[in-house]
Every structure is written in C-alpha cells, then in structure tokens.
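With one protein chain withheld, the remaining protein chains of the complex are depicted in position.
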Amino acid sequence: MKFRPLHDRVVVRRVESEEKTAGGIIIPDTAKEKPSEGEIVAVGNGVRDDAGNLVALEVKAGDRVLFGKWSGTEVKIDGEDLLIMKESDIMGILG
Amino acid sequence: MKFRPLHDRVVVRRVESEEKTAGGIIIPDTAKEKPSEGEIVAVGNGVRDDAGNLVALEVKAGDRVLFGKWSGTEVKIDGEDLLIMKESDIMGILG
Amino acid sequence: MKFRPLHDRVVVRRVESEEKTAGGIIIPDTAKEKPSEGEIVAVGNGVRDDAGNLVALEVKAGDRVLFGKWSGTEVKIDGEDLLIMKESDIMGILG
Amino acid sequence: MKFRPLHDRVVVRRVESEEKTAGGIIIPDTAKEKPSEGEIVAVGNGVRDDAGNLVALEVKAGDRVLFGKWSGTEVKIDGEDLLIMKESDIMGILG
Amino acid sequence: MKFRPLHDRVVVRRVESEEKTAGGIIIPDTAKEKPSEGEIVAVGNGVRDDAGNLVALEVKAGDRVLFGKWSGTEVKIDGEDLLIMKESDIMGILG
Amino acid sequence: MKFRPLHDRVVVRRVESEEKTAGGIIIPDTAKEKPSEGEIVAVGNGVRDDAGNLVALEVKAGDRVLFGKWSGTEVKIDGEDLLIMKESDIMGILG
Partner (left out) sequence: MKFRPLHDRVVVRRVESEEKTAGGIIIPDTAKEKPSEGEIVAVGNGVRDDAGNLVALEVKAGDRVLFGKWSGTEVKIDGEDLLIMKESDIMGILG
C-alpha cells in the first residue's frame, strides 16, 4: 500500500456487510443515519496531546470497523476505491 | 458480544420501562424530551486528559441508565437492535 | 433513592415557593426568565480538571437551590416528578 | 442575607444613580447599551483554574459596580428585588 | 478618577485627532471601519493565565491608543464621557 | 525557491495525476469532493504546543500529497502557479 494518512486520519476499505450471517452485523435498512462497515487499511501517526507526546490511534490496519455512512473522502489508490476519514468518524471495532 | 466502541462511546440496549412498577422509572408521556431507559452492553476505553492519562468511563457493562430519547445511532449486532452513543448522552445510572 | 446522575449532573425536586413568607424567596410573576426553587436530591461525582483530578460539585443533596425555570429534563423516579440538570444550571444555594 | 451564588455568580442590588452628583456616575440617557449601577450583595466562591486552584472573584460584597443594563436574572430574596449575574457581566468597581 | 475596570477592561477617553499634524495620526475618512484615537484613563488588573498567574495588561494609564471605532460601552464618570472596552479592542500604542 | 510559509502553512505544487498508472493514484471523476494530488514545495516552522515547544510539521518539501480539491490560496511565485494551505488540509503522503 502506497499511502500514509496524516495525524489522526485513517484509510478505510468499505465492506458490503452480508445480511443475516451468524455473528455478523446487519445494518437496518430503515434507519436514517446507518453506520457502514469497513476495514482499516492504513492509519496516521496520531496527534500530540497538550504535553507534546504523540498519542497513537486506537485502531490499526486490519481492524474491522463501523463508521458513519457519509464519513470520509473517496479516493482511488492502486485502482481501488478507498475512504480517507478521521478516527473520530470510527464508532468501534468489530470482532 | 462482538463490538468494542471507541474512546468515550458506549453500546446501549434500549429497555422498555414498565409503567408504575414500585421502585421503577416511569417516563411521563407528555414530556417534550423524555429520557429513555437502557442497559449498557459495552463501553470504550475512555479518553485521555490533558496530561495524557486515559480516563475510564463512569458507566460499565450491565449498568441500567437513562439517556436522551433521540441519542445515539442504531445498529444491528448479532441480530439485535442496539444503540451506539457517547457517554455524555447518558444522564445517570439507576439502581 | 435509586438514581445516580453522571459527572456534573444533579437531580432536583422542584419546590413551589410560598408567597411572602418572611425570609423566603418570592419569584416575581412578571419576570420573563424567572428562576425556580428546588431541592437537590442527588449529585454526580463531578468532573475532572486538566490535571486529571476529580472536582466534586459545590452543591450536595439537601441543598435548597435556585435554577433557571426551563432548565433540566423531567423524569419520574419512584413515582415522583424530578428534574435532571447540570450544576451550571444552578444559580445558588438558599439558607 | 440568605442566598449564596455558585462559582462565578454574584448577587447585585440595582442602584438608581442620581443625576449630576459631584463624583457620581451619570449614565447618558441616549446611549444604546447603557451600563447600570449597583451594589454587590453576595459573591460565589470563584472558579477553578486549569491547575485546579480556586480563584476568588475580584469583586466583594459592598462593592459599587457598573454592569450591562440587561445582565442578570431577577429574583426576589427576603422581599427585595435583586439580580443574579456572572462576574464577567460586571464592568468595574466605583469609588 | 473614581472607576477601576475589572480584569482585562480599560477605560478610554476618546480623542479627536487633528488632521495632518506632523507625526500625528490621520484617520482616512473614507475607510469603512476606521480606528479611533484615545487615551487610556484606567486599566484592570489583568487576567490569569493557565498557570494561575495574573498577567498585567500591556497598556497603561496615559497611553495614546488606536481602537476600533465601534468598540466599547459609553459611560459618564465625573461628568466626562468615557468608554469601557477590553484590551483586545486596542490595536496599538502611539508615540 | 523564494517563499517561506509561516507556522503550519505549506506551499504545494498541484500535480495532474495520470489516469491508470500502475501504483499511481486515480481520482474518481464522479466524486463530489475529490482530493487533488500535489508536491510539497516549502513548509513552515510548525506551531508551538501548550508547553511552548515548536512542533515541526509532518510533511516536508518533496513529499507527494493528497489535499482537498478546494484547499489553499493560489499564488504565482517565480512565474509558477502554487498553492498556500495549512498542513491540516493535507490528507496524507503518497509513496
């Protein structure tokens, strides 16, 4: 992979969640602001706290995550459609 | 349970409160912004203060809580309807 | 009482102030944003300052207080109508 | 006096300023946002700085002050019309 | 002078600047938001920084200053028209 | 090069990305807010953290970056069209 996001940004590959898999996530179709499922592809180095220390992100490459449906900016890297967003757009880690 | 919320987010299972149970909570039907009752299913690791220390959340899994009626994002995890919200949307702990 | 508010929230029981008692509070009927009188029923553990120390609230259960008339969220706990609000909605302590 | 304001709030008794007294304050009638004159009746304990220390207010009971004409919330305490406002609404001390 | 402004407030006596004096300031008449010239009459004690230290103001009584034309609140103290404003409304010191 | 940006600003030379190069970036034409590709030409000295230390920027001259399509201010330096923007407008580093 040839892209390193800055600071608290992450690169996410959107995953189409299967409906009704045992143990899987099913996003209700009728919800107004449904989260999407994705896989973390790359993460930034984190942000500095007030004491000047670099605080690493809580997610790492490979994590399966939920994020707000309209979060992030679409890019195509190595021919693949990906999303760049901030870690604060990530709701949590699956699995 | 297979979902870990990030930072100060929590996962809540909405509970339909029974009307008029002794010692129970009864949400007045006529109030404009009535809080809802729920049970904490999972909590994030907390947020860092200015000194860089991770401060754990005050709620924990199993807590019975009140939260703003329109708080949170609906998800379906393992076939169950749940809510992801921030701890700041939680008003307090019952029991 | 079976409810513990989180952080800087307090639970208040609204008190109908008697008119013209010596030493009592009389809220002028014509004022646009009149404060209400109430009694603190329960308080949260407080909030952390930038150094990470938990700072307790200045009000405590039993305090007679004035608060903004439209402050707080109405709940019914143990069959009693109460208000959940932030300490910053409390203007001061009577008595 | 039976009311203690919280944090950085103060209680003020509005004073009708006499016109043209030597050394007195005369509020121009035509100004759009004229300050009012008053006397501090009670003050809160102050607010904490980032290091967690309680910083006392700069005004004290008895101070004669100018404040924004529309500042504060009207209350009647012990049958007297008073104002509860924040210290930041006080412009300065006379005398 | 009988008025002490609070914190970072200052009292300013507006000065009508003479046109075209050598070394003087001439405010262009056509500018939309022209600064005004004035003299500092009194200053507050300053504000506290995050470490709790009181930081004095940079202007002092007697300073000739430029300030935003619409800055401040008009008061009449000892029969004289003056302005109360914050130090941040002062653009700089002449002379 | 004859321009040094201040603080957290950077100077970027916009690069027209080739379509479909192996390992290259292809910006999808249909996306609403597509990032642009560019090369960092000059960077500021960074900003100070709360402890007063100067924190250098994460990008450096020569870095190939993605940035928001509408970010920055256009200038012509030495006859070349360049962009001045803040590091926070940079999404990440390619390569």
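Labels A, B, C, D, E and F are assigned to the chains in the order they are written; within every chain, residues are numbered from 1.
Here is the rule we go by: a residue touches a chain if its C-beta (ideal position, glycine included) is under 8 Å from a C-beta of that chain, and two chains touch if they have at least 3 such contacts.
Since we're looking at a predicted model, the values are computed, not measured.
By the touch definition given at the top, chain E reaches the unshown chain through residues 20, 22-28, 31, 33-35, 49-51, 53, 55, 58-59, 66, 68, 87-88, 90-95. The chain not shown here touches chain F at positions 2-7, 9, 11, 42, 44-45, 48, 50-52, 73-79, 81, 84.
Basically, only the chains that are shown with their structure count from here on.
The geometric centre of chain D is 23 Å away from that of chain E, both derived from CA atoms. Centre-to-centre separation between chain A and chain E, using Cα means, comes to 52 Å. Residues of chain F found to touch two or more other chains are 50. Taken as a contact graph, the chains are arranged in an open line, each linked only to its neighbours along the path.
All chain pairs in contact, by the document's touch criterion: A-B, A-F, B-C, C-D, D-E.
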